[in-house]
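Please read through the structure below; I'll follow up with questions.
Heads up, one of the protein chains got dropped from this complex, but the rest are sitting where they should.
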Amino acid sequence: MKIIILINCPDQKGIISSVTGFIHAHKGNIVYLDQHVDKTANVFFMRLESDFETVDLAVLQKNLESQLAHRYKMQWSLHTDSKKPKMALFVSKYNHCLYDLLSRFHSGELPVEIPFILSNHPDLKYVADQFDIPYYHVPLSKENRDASENKQVELLRKYQVDFIVLARYMQIVSPKLINLYPDKIINIHHSFLPAFAGAKPYHAAFERGVKIIGATSHYVTEELDAGPIIEQDVAPVSHMHSISDFISKGRDLEKIVLSRAVKLHVLRKTMVYSNKTVIFS
Amino acid sequence: MKIIILINCPDQKGIISSVTGFIHAHKGNIVYLDQHVDKTANVFFMRLESDFETVDLAVLQKNLESQLAHRYKMQWSLHTDSKKPKMALFVSKYNHCLYDLLSRFHSGELPVEIPFILSNHPDLKYVADQFDIPYYHVPLSKENRDASENKQVELLRKYQVDFIVLARYMQIVSPKLINLYPDKIINIHHSFLPAFAGAKPYHAAFERGVKIIGATSHYVTEELDAGPIIEQDVAPVSHMHSISDFISKGRDLEKIVLSRAVKLHVLRKTMVYSNKTVIFS
Amino acid sequence: MKIIILINCPDQKGIISSVTGFIHAHKGNIVYLDQHVDKTANVFFMRLESDFETVDLAVLQKNLESQLAHRYKMQWSLHTDSKKPKMALFVSKYNHCLYDLLSRFHSGELPVEIPFILSNHPDLKYVADQFDIPYYHVPLSKENRDASENKQVELLRKYQVDFIVLARYMQIVSPKLINLYPDKIINIHHSFLPAFAGAKPYHAAFERGVKIIGATSHYVTEELDAGPIIEQDVAPVSHMHSISDFISKGRDLEKIVLSRAVKLHVLRKTMVYSNKTVIFS
Partner (left out) sequence: MKIIILINCPDQKGIISSVTGFIHAHKGNIVYLDQHVDKTANVFFMRLESDFETVDLAVLQKNLESQLAHRYKMQWSLHTDSKKPKMALFVSKYNHCLYDLLSRFHSGELPVEIPFILSNHPDLKYVADQFDIPYYHVPLSKENRDASENKQVELLRKYQVDFIVLARYMQIVSPKLINLYPDKIINIHHSFLPAFAGAKPYHAAFERGVKIIGATSHYVTEELDAGPIIEQDVAPVSHMHSISDFISKGRDLEKIVLSRAVKLHVLRKTMVYSNKTVIFS
């Protein structure tokens, strides 16, 4: 059985030795060990991928808590590959990120389940139909915001969703949802953040005359486009490119950057600390 | 004789045909023709590189003015390769951009003259000495700002400087200088503008947790770090990199980006319009 | 009406002036002019995009031939935007390039018609069905090669196909097809050519220990993986990546590079000369 353990705690001497000794004592074989110390914050991070021929998960977790976590003041989580995480997709009208994620999912590249696609518009139902995934049209307006958010929460609960991907979902996500899914809502913003946060970033980039455009995938927090960055990428542009060229080039960036971020999340390679990410890629 | 002509004017039918016909009529052979139309602003831009076996420059310029410029409301400039432009270097304490530009100059890669290096600190005199170029130490403080700026202007005039390169010069350039050298002062800013304008951009980038850092070369205008962008480049970073790693990686970006911008300027491949550049590279 | 004219001819004085004068005389307005001289081969290339309010195409073409082409020994072609080119897709078992092209097509990003998808395997029929495009399964083996190629040619003729895209089609294309579609068959090879031509390039790249992998889109010629390169891109790899990581990262490169090449071809921005391309992007 493959087990992934994520740990963070105050940095101290001897942690690595203690943790690796613990795994060894439980007959596990460490396949990957990634570790990082944030020296400014004095925080230690670790990701351990281990193989166990046989293991009693309950005992392992109890011992981890009593033998290690208490002593080092650790926050930890343990993940096995026995269950695929459930990923909800929120979209609006653009289909490029949706198509990209669905075709990866369909090819087995993304080890997730996709219980449903939700949109504030009916436009992309045809894509959901192509891939035979339930599509919920939940319109959103000033008037119905509360009811709509309740509908969203109800769907997420019903399908026991583990994390949410905003695949060019053009609406602010409510604090209620963010609190239900802390560090579990992944957004794609169509600029090289922190430049051009907010609406119409390609227009702003064109106006400023930049020579490179970008896309940024980040975890959603209450402050708009200011959450922990998971992945970024860029592409060159020139005076020859119009705003619609920016948008067209940007689409390719957006879909690739978002899918990379989703993969990192699914493989438990991301950890969040003080609004930044540690990415063990 | 090689002649470069730069033109901009309101976009109209027939300009290219008129200009190329004009060159042909004056026995010139067009080697490169680059053209661009800014459709938002309705402005036409052209860069023509032509060979003339023999030409009377005064006549050519007079005819260009009377036969073309008047008719199309053109702004134009004409450049020959008979005289190398004079480039002043302003520096503070960092030597990487300075070394990079001087070694390119020394290798013949940059067809300029460098009459002097100016600094608000004495630290880099040894580099100037290595390359045998006059070094002027012009200290700058609140108290002596006016006198220092006058000293700068005096030097620029004395040496008939054509353009200025701020090779990590850590001082605000005075409006007086900017007005004397419009679109002729090239700065390197150590961030991917417009993100992290102003002081300590690597610290701000680290704080924000970006996954890519950048450098931007631009023409200096009165608004800090907001002038027309000539060239940008980026490099990946991760949680493993400290601020000093950012600074170290950034140095390589800065020197390459600045030298590219300087080359584009020297080869007359840049045109400025509404705070943006057209780069005919 | 928008008209694109592509020209190549021996380099001589006065061509640009003559061509632009010709367009002007026929009441056309030049929107873009791109030109290039291959100084080694002494060949002149030009791409002209012009707007005509009204134009008699037959007259324009006759005059172009008699007034320009004869004089300058030009090869030229003229394209209007009145008819979308017909693109056939050849695939085998991998679906990522196919999905990428079809989703772009479906979004209106690719101005083509796709009369059919052809494969030597039945596996990807479900994708064709999702997008409602005819799928022809034409098996290929040593024994049936001739019959299969005849079947291919028959389909291409029946549907009046203009160009062919090999979207990870894992078979050698026959010389017969190549001669029918010179510079009109676009392949994607999963390496940074000319490194790792032929079979299993990711395995070879892994074996060599490269730090960057790539993908290359090129026009198909009789020599395997040696045709004119249209577009290339790369991605970093490290010792941490296995061959299957190379393959996974490579998929993203392949689909982006292929789609860029297809777009350049469709927009008539590619010209081929002495086994190289001029790309007016």
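Going by the order they are written in, the chains are A, B and C; count residues from 1 in each one.
Just so we're on the same page, contacts are C-beta pairs under 8 Å (C-beta built on N, C-alpha and C of every residue); 3 or more make two chains touch, one makes a residue touch a chain.
Since the model is a prediction, treat every value here as computed from it, not as a measurement.
Partner chains of the missing chain, restricted to those shown and counted over the full complex, are A, B, C. Among C:Pro10, C:Pro139 or C:Pro194, only C:Pro194 touches the chain left out of the display. When the whole complex is considered, the residue among B:Ser18, B:Gln35, B:Asn95 or B:Asn187 that touches the unshown chain is B:Asn95.
Residue in contact with the omitted chain (choice from B:Asp38, B:Glu113, B:Glu149 or B:Asp252): B:Asp252.
Contact between subunit A and the absent chain runs through residues 13-14, 16-17, 20-21, 23-24, 29-33, 35, 37, 236. Touching residues on subunit C toward the chain that is not drawn are 36, 38-39, 192-196, 208-212, 214, 228-234, 238-240, 242, 275-279, 281. Residue positions on subunit B in contact with the hidden chain: 95-96, 99-100, 103-104, 106-107, 109, 130-131, 248, 251-252, 256, 259, in rising order.
Note that only the chains that are shown with their structure count from here on.
Averaging Cα atoms per chain gives one point for each, and the point farthest from that of subunit A is the centre of B.
Ranked by C-beta contact pairs, the top interface belongs to chains A-B.
One finds 38 Å separating the Cα centroids of subunit B and subunit C. The set of subunit B residues touching two or more other chains is empty.
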